[in-house]
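Written out below as structure tokens is the structure these notes cover.
Only one protein chain is missing from this complex, and each of the others stays in its spot.
Think of it as A, B and C in the order they're written, each chain with its own count starting at 1.
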Amino acid sequence: METNTEMYWTGLSPDEARELLVNKDKSMKDKRMTLKQAVAQFIKNGDNVGIGGFVNIRQPIAITHEMVRHGFKDLTLSWQSAGMAPDYLAGAMMLDPNHFSIKRVEMAYWAHEAFGLSPMFRYLAERGMIEIEDWSNYNMSARFKAGAMGLPFIPTRGPLGSDIVKTSRTKVIDCPFTSRPIALLPASNPDVAIIHVQAADMYGNCIIRGTDATCAEIAMASAHTIVTCEQLVEHELVARNPKDVKIPFLAVDAVIEVPFGSYPGACRRHYYFNGEHIRQFHAAANAMRKDGSSALLQAYYDENIFGVECFEDYIAKFPVKKLLADQKAESFNCERLA
Amino acid sequence: METNTEMYWTGLSPDEARELLVNKDKSMKDKRMTLKQAVAQFIKNGDNVGIGGFVNIRQPIAITHEMVRHGFKDLTLSWQSAGMAPDYLAGAMMLDPNHFSIKRVEMAYWAHEAFGLSPMFRYLAERGMIEIEDWSNYNMSARFKAGAMGLPFIPTRGPLGSDIVKTSRTKVIDCPFTSRPIALLPASNPDVAIIHVQAADMYGNCIIRGTDATCAEIAMASAHTIVTCEQLVEHELVARNPKDVKIPFLAVDAVIEVPFGSYPGACRRHYYFNGEHIRQFHAAANAMRKDGSSALLQAYYDENIFGVECFEDYIAKFPVKKLLADQKAESFNCERLA
Amino acid sequence: MTVSTDYTAQEIIVVAGAKILEDKKVVFVGTGLPMVASLLAKLTHAPGLIPVFEAGAVGPPLKVGLPISVGDSKTFTGASFVGGLNAAFEMTQRGFADFGFIGGAEVDMYGNLNSTMMGNFPETYQKPAVRLPGSGGASDMAASCERTILIVPHDKRRFNEKLSYVTSPGHLDGSPNARFKAGMQGKGPYRVITTKAILDFDKDTNRMRILQIFPGETVESVQAATGFELLVAPHVSVFDPPTKEEVRMIREDIDPDQAFVKRA
Partner (left out) sequence: MTVSTDYTAQEIIVVAGAKILEDKKVVFVGTGLPMVASLLAKLTHAPGLIPVFEAGAVGPPLKVGLPISVGDSKTFTGASFVGGLNAAFEMTQRGFADFGFIGGAEVDMYGNLNSTMMGNFPETYQKPAVRLPGSGGASDMAASCERTILIVPHDKRRFNEKLSYVTSPGHLDGSPNARFKAGMQGKGPYRVITTKAILDFDKDTNRMRILQIFPGETVESVQAATGFELLVAPHVSVFDPPTKEEVRMIREDIDPDQAFVKRA
């Protein structure tokens, strides 16, 4: 793909990202708001949106639901490996590209491991409806890291020898110290990061359990960051163990307490996957991928996203016993006293 | 200095560092031994030694005492900011370069903040007895990080515009993405890392409190790592909160429990600085710097290092009340239930 | 050990994968069958195996069951170290991973793998016939693990002379030192485990070579299912079929829910 091999910045250039941060109010202030407010205030058409989590773990699902309700045009989505979060956005585009559209994805993996391929990705890609820039997991993580470090690029071995070099903005140089080839990857500085974490205080200091994924890097790289959390806690509790904080308040713009905010994906300490619901959603999308029939997918969105006011209403549709079972399943992974 | 501007690797080249690690036994085994064994087994003449901690915080003082007792020739020492650890090594060289000698230092800062300059550094540098390569704190931290990442270099802004570019192996290139200059720093892969931490298990999983400094990066970059710890704890206790582990066992070769191992420097949760003792040591070295009289410095080493079998004997020379007072001072910084 | 008589193709892959892993080594575990194989190795001959998962877990005992994702909560409990993706891949790039398990939809004779797209490259890259998930961490593991173990179902459409897309580089064009010259690290593809055989790579040509065949297969049947010419090791042996106990462990202890090892 010719455009990917020419250099240009999607999202912000390193100098733009710097300038925005310099001029931003970085004070320690109360950042609580509703998810509706946060999505309306910090995301705009054409933005590059950095998506946190990893595959279906700690993905910002509640935020993507709200984005779908709001509607956005021509987004670029950036992540390393993701499942349900881009699925929800892509499914909305399948149903009505005038309400929601993705222009481009920069990523390593869009599928579901044990839960299979993404029918949404196949639908959009195989019809040529989105630009794709393939990277690897480390490539994308390192690109966010470069953005978080205020650097224009970062060296990696990762894409060497692969066609990723040919279909991306990677530049391969001879290392000036060893003379061996090394890849330079352009930084990623998204316009906005969407992140779900286990706990945060009202200033945006975030505690992450289990994998940090690339959430801190995405938040630090982005011009703005929206954080949802399972638990909103007192700052004093957080400050007692500042080394548990993975994203400092300086990098966060909005904090919203959303229990089950990564559901039907998993969130360490809180709940394990709801595989049934993931499969049900995919079945609806797969029907449309195969024969173009949107009825099932439309019904899914009408029922779960367009037909509700907020994510809490979506969660309330699940049987209590199922929610408790998924919490119980996680408590087996991660036994602890309440 | 002409030699610093030509490229060569001190310590290990990135490819040598890789090869050594690949062929190393990385299994989870009991790595407890005496400090004497560890220093004899893992440090050799001519090595590049990476020093952990920051200025006089959590420096590997016990390890440097043992190194002085053992005697080493032609060491290269690498760190970002350090105080007492290189002072102890340099003081030994002032007294007898045939017993202990430093060939080269690669560092950002060698002094003591509130406790003043290092008379040892002035003595050796102003007599032209050691090669110096000046860097900044971030430069050195990033060089260790590049080594820890298996990369030959890392880009930074840090030395741009300064004479560090002229007196170091920095290479400035035009960024292939922005066309603006950017500095590339060669990785540092020391032969051996010497690190003190608050707690470790017998496999070498290390818990660090307060600043992580650059300890994880130095350990991951080095061919071998010697760790001393205030507290040796059960693996099960460590594994209960694996996110507290800052250096994984894979990067560690020797674990030795040495209470007060950073004394007379400070160690978060354990003890605050013993400024009196730092000043007493410096006064002895300063006398020699000013007029060449080694008597005071020799007496200090005979009393505290050569005249004792091990670091515990050195600590035992301090009045109990002073040790308790320095523990008490730290408990004020860092109140917690025992 | 009694030999199993009703093992499946996935089960023999898992057993072969487990046996290739050496005790006390570090294995960078990809999603799917490699997780099952690593757990089986750890429960049998390699209790000291150190699993690393790309989402950040290093050295977990895996005592709370089979993870269904490499970022699964089950990978973190009791681990020695937990960071994020950068930390895991930086360690790998540094040389901490002795083995890496990778898979793909297509493989060529030098062990290069495709998990990105099927179609004409580069023409249809942006509108492929079949869009696959993408590299995930495979390209990085391929570039930086010391040795890689490839898992590919054996099928003529998957063993191709030319790949649609090289996602995870193997021995590249097979020329001497090709990986080193390209800036990569590690020795590259070490074994290929398929539904029919275990293959390695010829030292001189870096071409894929039949090392062991699975029960019921012949050198000819393996070659017949391959879209390029395979080399053949001097003494091709038949891989021991899984034992009843190994199959029981996979079905009952490791993957009772058939998350990855399907019975049908």
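The criterion applied here is as follows: a contact is a pair of C-beta atoms (placed from the backbone, for glycine too) under 8 Å apart; a residue touches a chain by one contact, two chains touch by 3 or more.
Keep in mind that this is a model prediction, so the values were computed, not measured.
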Query = Which visible chains touch the chain that is not shown?
reply = A, B
Key: Among A:I132, A:A148 or A:A285, residue touching the chain not depicted   = A:A148
Ask   = Which listed residue (B:G71, B:G161 or B:G307) would be found touching the missing chain in the intact complex?
value = B:G161
Ask   = Which of A:F42, A:F177 or A:Y203 touches the chain that is not shown?
value = A:Y203
Ask   = Among the options B:P97, B:P176 or B:G210, which residue touches the chain absent from this view?
value = B:G210
Request  = Can you work out which residue in B:A17, B:A38, B:V55 or B:V68 touches the chain that's missing from view?
outcome  = B:V55
Remark   = Touch with the missing chain holds, among B:L12, B:V68, B:I102 or B:A142, for B:A142
Query = Which residues does chain A use to touch the chain missing from this display?
reply = 17-19, 21-22, 25-28, 148-151, 203, 205, 220-221, 235, 238-239, 242-243, 245, 248-250
Note = Touching the unshown chain, chain B contributes residues 1, 54-57, 80-81, 107-111, 113-114, 117-118, 121-122, 125-128, 131-132, 134-139, 141-142, 145, 156-164, 166-167, 172, 175, 180-183, 210-217, 266, 268-269, 272-273, 330, 332-334
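Methods note: only the chains that are shown with their structure count from here on.
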Request  = List the centre-to-centre spacing of chain B and chain C in whole Å, with centres computed as mean CA coordinates.
outcome  = 40
Request  = Measure off the straight-line distance from the CA centroid of chain A to the CA centroid of chain C, and report it in whole Å.
outcome  = 28
Inquiry  = Quick check: what residues of chain B touch more than one other chain, meaning two or more?
reply    = 150-151, 243
Query = Which chain C residues sit where two or more other chains touch them?
reply = 57, 76, 82, 92-93, 144, 185
